[in-house]
Each structure stands twice: as C-alpha cells, then as structure tokens.
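Just one protein chain is left out here, and the rest sit where they should.
In order of appearance the chains are A and B, and numbering begins at 1 in each one.
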Amino acid sequence: MTDKTNWDWETKEKQISDLNEWKSSYNWVEEPYASPDGEKIAAIVNTDDMEFNVCENSKAWEIEEPFEKAYSLRYSPDGRLIVLAAADDEWKTVVDGKPWETIFDFLWDLRFSKDGKAIAVATQTDGEYCMAVNDVPWKDSYSFITCMTLSDDGKNSGSVVQTINLGQAEVFKFQKGAFSAAVNGVPWDTNFVNVWNMAFNADGSKLAAEVRLNLYDYTIAVDGKAWNSIYGCVWEPIFHPNTNSVIAPVKVKDGWTLAQDDNILWDSRFAQVWHQMVSRQSDKIAAIAATSYGKWTVAVDGKPWDITFGDMVTDAVFSPDGTQIACIGTDSGKYTICNDGKAWDIKCDMVWKPVFSPDGSKIAAKIDKNGKRTIAVNGKLWNKMCDEVWEPVFSPDGSKILCRSVEDGKYYRRVIPVSEF
Amino acid sequence: MNSFNSIYNFVSGPLVWLAFIVFIGGSIYRIRNLIILVNKKERFIYTYMSLKYSLRSISHWIVPFATISWRTRPVMTITTFIFHAGLVIMPFFLSAHVIMFHNAWGFSWGSLPEGFTDAVTLIVIICCVIFLLRRVALRDVKFLTDASDYAVLLIAAAPFITGFLAYHNFGSYHFWIILHILSGEIMLVAIPFTKLRHMLYAVFTRAYIGSEFGKIRHARDW
Partner (left out) sequence: MALPYIEYEKNIIDEGLETGMKNLTQERIDKALAKVLDGETGAKLKAYVDTCVHCGLCSDACHMYLSTKRDPTLTPAGKVKRSLSVLLENRGNITPEIIKKVSIVASTECNLCKRCVHYCPFGIDIAYMMSVVRRICHLCGVTPLYIQDTAHSHAVTQNQMWVKEDEWIDTLQWQEEDAREEIPDCRIPLDKEGADFMYSVIGPEPKFLAQLLYQTAIIFNTAGLNWTMPSCPGWDNSDMAMFTGDSEIMGRNKRFHYEAAQRLKVKRIVMGECGHAFRSVWDMGNRWLGWGMPPVPMVHAIEFYYDLLKSGKIKVKEKYKKSVTLHDPCNTIRGMGLHEKARYVVNELCENFIEMHPNREHNYCCNAGGGVINCGPPFKKKRVATNRIKAQQIADTGAEILITPCHNCHSGMEDIIGDYGVGMHVKFINDIMYEVMEKPEIE
C-alpha cells in the first residue's frame, strides 16, 4: 500500500494548475489525471500535427522528440506518471518522461503492482506477444495473449497464451485445446480449450484460472492442474490470502454458488455470484450475488443482504478491519452506496468505488449528479459541485479527506476535515 | 326403452359429473404444473409479465381481422372465429341445454331460438369441414398434420354432428342423443389431455409474448 503519511495533510487548499492556460498553449489537451497525493495533474497534449507530449503541472515533459501517438496516461500508486507512446511506429513505455529501453511494435494494458513499484504492459513485436515488467520482456513470446495479470507484489506476471497455432476455422483442433496460461512467460504443461481470468496467490507462487475443458465443461485450474469437478460455468478464481485456498464462483445444478478448492463452499444458491472477495482480517468471504432474476445484493459467507437492487451491484469492498462491506447499488438507472445492507438516501447519476476510512466509521465516494462531480461522505454531499473530482483519499488518521478537483478549469488540491461533511 | 333410460341416465348423470371432474381437475392440474415449472426454472418470466400488454395482445387477437395473420388468411379467420364462438355459445344457450339445466338445478337463463341454434350448429359443422379440408388440401397444413390432429378435430366436431342429427331425428334419436352426450363428455375430458389444451394455455402464451413485445420490445405482436 502507498504510504500516505508523508503527504501534505495540513494545507487546506492549493490551486495546483490552471488547465485553461494549458488549453491556450496546446492545440488540445486530453482528459487530465491527478496524482494519488494530489500534488500533480497531467494530460496528454497535442503540440503540432501528429505531435504529442505530456504536460504535468503546466510543464511539458522534456523529451527528445515528440510522440506521434500517446495514450493510456496514468499515475502509478507510487505517484510516477506513465504513458504509452510511439514515434516512427516504435512503442515505448515512458515513465516520468523517460522511456524504457525496450522498443515494441505495440503496447497496451498498462498495469501496476499494489505499491506501484512494478509496471507491466502487454507487448507485440513482429506479431509475437508477451508481457514486459519494468522494462523486462518475457523470454518467450506467443502468437496470442489475453487476460494479462500481475501479482500484487509485481514479481510475477501471467496471461492466457496460445500454445498451438490454429488455421482458419480449424474448429476441431481448437476443441482439442490450444490455449494455456503462462507465468513470467513459461506456459503450463496443460492445454485447455479456453483459459480466462486468472489470479496469483499472495506471494505470487501459484496461479489459478478459469478453464473450459471442451465446449461445455468448465472448471478451475491451479498451476495447470484442473479441479476434478466439472461445472456448468465458472468465473474468476481468487486465492484466500490466509489459507492459500482457491475460491471461485461455480454454476451447479440449481444455480450459482462459491466453491473452495473444488468443494462447494456455500449451501445457498443464487441466480448469479461473482466478484467474490476475502478479508484477510476477518476471514469473511463475500460476493456480489443475485438472489433471483434482477435482484442484486451482496452475500456474506453465503447469506445475502435483505436489500436488493434492480439494475446491478458493483464495486464491493471490505472495510479495513473486514467487518463491513460497502458497494454500489443501482436501481432504475440511479446509483447509490450501500453499506452492510443499508443504502444511502442520495441517488446519483454515477458513483465510484466506495472508500472506507481507516477505522471504518466513514465511507466516501466520488459521485456524479446532474453532470457535476463531487464527493459524498456517509451519504452527505460536499458543498462544491465541480467539473471533475478524483476519488477521495482519507488521511492515515481518518480525520481528513484529500479532495482533488477541477473547478472552472482550475485544478485544486484540498484537505478537508471529515467533520465538515 | 328401459335400457335407453338407464343408459341415458348414466351418461347424463354420473358420467357428466365424472367428465366435469376430469375436465376441471385435469385443467387445474395442467395449469398448476405449468406454474410450478415457471417457479422452478423460469422465474424470469414474472419479471417481464405485464397485465397491460397481456390485455393489449389478447384484445387484438380476439377480434377478427385485427391482426396481420387474420387478414392474411380470411377464410380461416372467419371459420375459426365462427367455430370458436359456436363452441362457447352452444353449450350454454341451446334451449335444450338450458331446460336440462333447469330440471337439474331449478334455475335457468335465457336461451337462443331453436332455429338459430340449429343454423349455428350446421355452420359449426361446416367450419369443421373447412378445417378438415385445410388439413387435406393445403400443402403447408397437410405437412404439419398428424393423426392426432384429425382425432382432435373429430372430438371437437362430434358433439355438433351428433346434436344436429339428434335434433333432426335422423334415424334413432336415442342413439344420437346418447352419442351426443357422450361426445360432449369426451370433449370435456380431452381438453386437458390433447391438443385441445390450447384452450387452457392460449391465454398464457399470448399474455407472455404480448408482455415481452409490449414491455421489453416496444413493438406490436399482431
């Protein structure tokens, strides 16, 4: 996790940059991104015909030659600024204005380790595909990769890889299995008809994935070995952080439920179960679930909340101590936050993932109401309606909230006591 | 004569009861099973059902020529509407039926003139003949038709044919009247157990598709 203690939690308000000025300096300014600590704001800018750069706090990067293309601008959790950029059809990962040495024909799928120290991208060169982490590409490459993943510590990367080439419409060859998973470029020994969404365990030593064994039998494979049971369908597995067991949603005869290491974990059955999560602190296992058709909720250890939402439930998260859960619930196109089965009164046009305060007593979230962006804490709106805000961050002691916002084109960093909400 | 009376009493007494019990019981059983199945496997149907759009759909389909289908095959449309109307009206408003009902239960309602019901009976029989001819002569319908379709048509036509022959004393009245009652009872019993159960299901299938088209698809279904 990012250490936030060194951030400026004292200065109440800083105007960091006036984006209006950027707009007059460049042909156009793409959507800006604020750094995690709020001290910086950056955007891809167009400087000339087919010439791009990155501007951070009003200052363009000093680069040898302008980018012909640039996209996927993001701040890493540790506050570095990364963009995927190309010149002369050579793609580079550029970190704080400095390109990686390795050049590729294409780059995409930028992702970070939890602390941001590892930066991973998917790469293609001469039609060969692999991942690259911190400027080091895999030794082996493949004709196809998908479902890229990076372990939390950034030490291991994995993806689905195609291990057997398929000609046009070779459906029966396909059905014998031509796909596998690769960890740091090394494929499993086993091929499957399909491999999808995968996850590393806490120390990155094990990899679990969804697999399809033929056209209709699904199961979970861990390090290339499929579970014995066959399911009607499965969704993304995760590892229990404390026990190293694998937990995945599985479709059995009478509905969806969770399985743990190939044993059915929950007695209850649902119309849908996915996005399961485990709290390292409380050992509770929860998942987004539909109790029946169009009735979405969160189930904790197999027991659903009483409240249900008609459209969907997304972005569920445990409180730091693992005793509470917050999520986004949507009904008739209106979004709200729901905490342990109790929904906020405010209804919004969009809500971002809820953020718990360190002690779990407060929940904050970025929201969109009537086309304006603001922050809400425990159901109460901030008094400013902004053009843009970024997701709120609690101070380590939980007493303050970092609010990053754009108002009238000006980017502000504010530290606001929670009591003011 | 005695033997006629005892047979008549039997078919118009206990057998009527039996027929109604089987008809009502069977119908309830069929519909109950359908609902159980929905609850068990297709609960999503409830999400999309709408009374408004069910009625919108049904109201179009019970009016002759109100749907593109009815307009496309006018002979069939006229035939089927008259046939089904006759099927509903005759058992309740034929004077002989009303009198029988009065004798059994002590109350009655108005009945239609005999000449009229006689004509309707004949028309219904003609409708059945048209149905039969369709099955024989139209290539598309013929391809679909199997033996059970003829059987069902016969079951539906029989009460009218026998009733008509009885009324007109064609040959033995006694013979035809017993056959008439029997055929009516067979028809009742057959409803839940043959294709005649479209009588039970039609309202549900129509309501469901009407709801899907109205509520979800925002389109007509006629």
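One rule holds in what follows: contacts are C-beta pairs under 8 Å (C-beta built on N, C-alpha and C of every residue); 3 or more make two chains touch, one makes a residue touch a chain.
Since this is a predicted model, take the numbers as computed values, not measurements.
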item	value
Touch with the omitted chain, as defined above, among A:194, A:245 or A:399	A:194
From B:37, B:51, B:104 or B:119, residue that would touch the chain that is not displayed	B:37
Residue ranges of chain B at the interface with the undisplayed chain	34-35, 37-38, 40-42, 44-45, 47, 57, 61, 67-69, 72-73, 76, 80, 134, 138-146, 149, 152, 195, 197-198, 201-202, 204-206, 208-210, 212-213, 216-222
Absent chain, residues of chain A that touch it	27-28, 30-31, 46, 49-50, 69, 71-72, 105-106, 108-109, 122, 124, 129, 144-146, 162, 168-172, 174-175, 179, 193-194, 196, 212, 215-216, 218, 232-233, 253, 270-272, 274, 290, 292-294, 296, 310-312, 314, 330, 333, 349-350, 352, 368, 373, 388
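Convention: only the chains that are shown with their structure count from here on.
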item	value
Between chain A and chain B, centroid-to-centroid distance (C-alpha), Å	61
Complex interface listing, chain A residues touching chain B	292-294
Footprint of chain A on chain B - complex, ascending	43-44, 46-47
